[in-house]
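Of the protein chains in this complex, one is absent; all others appear in place.
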Amino acid sequence: MNGMPTLDQYLVLSAILFAIGTAGVFVRRNVITILLSIEIMLNAVNLTFVAFGRALGSSDGQIIVFFVMTVAAAEAAVGLAIVIALFRHRQSLDPDTFTLLKW
Amino acid sequence: MTIDVIPFYLFGAVAVVASLLVIAQRSPIYSVLLLIASFGALSGLYVLLDAPFVAVIQIIVYAGAIMVLFLFVVMLLNAPHEETEEDLAREAGSRPRSASSGLKVFGVVLAALFVVELGWALTRRGGGAFPGRPVTSVAAIGLSLFTDYAFAFEVTSVLILVAMVGAVVLAHREPAGGNAHWGEGGSQGGPPE
Partner (left out) sequence: MTPLLVAQLGLTLFVFIMLLNSAAGMVYFERKVAALLQQRMGPYLVGPKGLLQPIADVIKLMFKEELRPAAADRLLFALAPIISATAAFAAFAVVPFGAETTFFGLLDEPLRLQVADVNVAILVLFAIASMSVYGIVLAGWSSNSKYSLLGGLRSSAQMISYELSYGLALAGVLLLANSLSLSDVVDRQAGTWFHVVPRWHVFLQPIGFVVFMIAGIAETNRAPFDFPEAEQELVAGYHTEYSSMSFAMFFLAEYINMVTVAAVATDLFLGGWHGPFLPESMGWIWFLVKVGAILFFYVWMRWTLPRYRYDQLMAFGWKILLPIAVVNLIVTAAGVLYFGL
């Protein structure tokens, strides 16, 4: 219990968060919560990037995080627009009701 | 020599617990708010990693903009509480569908396996202390962004423009009457002669 946490501790934390996000995508049956779980996964990846950037002493980690955040914002916006359009047709946010493309 | 391990465990615990609650909550609004708490904890972790710029950007972009968007959508759609397996079984009058609960189990097992595997892989190497390098300043990040990563920067701006236009087009609602028949003859809606 002294000094700084090691790189491995940050990576394990990031792995746990990523696993939680993955579990969320599979377990939840509400489209908006699935999108939230995807955001959790992206954040876990951001943490990994920043941790490695700090370990290697370069600013590249933070710059890649900058781009990941921008892409996440764009994806959230378009994803939510799709959710709104879907909701107008089926009045439901359950992904199991959108089965038109199922064989 | 500061003791950085205590804040690390504190923020880490908040982030993990909040994320677990996000996927365990039934109400979407509580999920969004818990995710904001998780983002706040992650921002604290970024500060511990000597990345203050990323920490503040995380609050501004993620917790302050993306989550507001999620909150607006949840409120405007008046998102219903998610039905659990028991509710569906009660409505259908039959036992719960085994396929979807099998998928759930698969997802949780996959996630647990991932954590175990990564933990094993990391503990084999042992250690990985951070070097005591000087921190990178915001000016250095900006310089690198506009010289080495200039192309990616410009492409990102195009990406955001595309996302903006796409979101507006996808969520657009046809106005009642009016526009839907704009191709018809001049007797109804054409320009005056």
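Order as written gives the chain letters A and B; numbering starts at 1 within each chain.
The definition used in the following text is that a contact is a pair of C-beta atoms (placed from the backbone, for glycine too) under 8 Å apart; a residue touches a chain by one contact, two chains touch by 3 or more.
Fair warning: this is a prediction, and the values are worked out from it, not measured in the lab.
*Asks:* Touch partners of the unshown chain, restricted to the chains that are shown, please.
*Replies:* Output: missing chain touches B.
*Asks:* Of B:P7, B:P52 or B:G166, which residue touches the hidden chain?
*Replies:* Once the missing chain is taken into account, the touching residue is B:P52.
*Asks:* Looking at B:I23, B:I36, B:L77 or B:A111, which makes contact with the chain not pictured?
*Replies:* Answering carefully, the residue with contact to the hidden chain is B:I36.
*Asks:* Of the residues B:I23, B:L42 or B:A63, I need the one that contacts the missing chain.
*Replies:* Going through B:I23, B:L42 or B:A63 one by one, B:A63 is the residue touching the chain not shown.
*Asks:* What is the set of chain B residues that contact the non-displayed chain in the whole complex?
*Replies:* Here the touching residues of chain B are 29, 33, 36, 52-53, 56-57, 59-60, 63-65, 68, 71-72, 75-76, 137-138.
Throughout what follows, only the chains that are shown with their structure count from here on.
*Asks:* How big is the gap, in whole Å, between where the Cα atoms of chain A centre and where those of chain B centre?
*Replies:* It comes to 5 Å between the two C-alpha centres.
*Asks:* Spell out the residues on chain A that touch chain B in their complex, using ranges where they run on.
*Replies:* 1-13, 15-30, 32-33, 35-37, 39-40, 43, 46-47, 50-51, 53-55, 57-63, 65-67, 69-78, 80-85, 87-88, 93-94, 96
*Asks:* Once bound in the complex, which stretches of chain B touch chain A?
*Replies:* 1, 3-6, 8, 12, 15-16, 19-20, 22-23, 25, 28, 31-32, 35, 38-39, 42, 45-46, 48-51, 53-54, 57-58, 61-62, 65-66, 69-70, 73-74, 76-77, 79-80, 82-83, 100, 103-104, 106-108, 110-112, 114-115, 118-119, 122-123, 125, 127-131, 133, 136, 140-141, 144-145, 149, 152, 156, 159-160, 162-164, 166-171, 173
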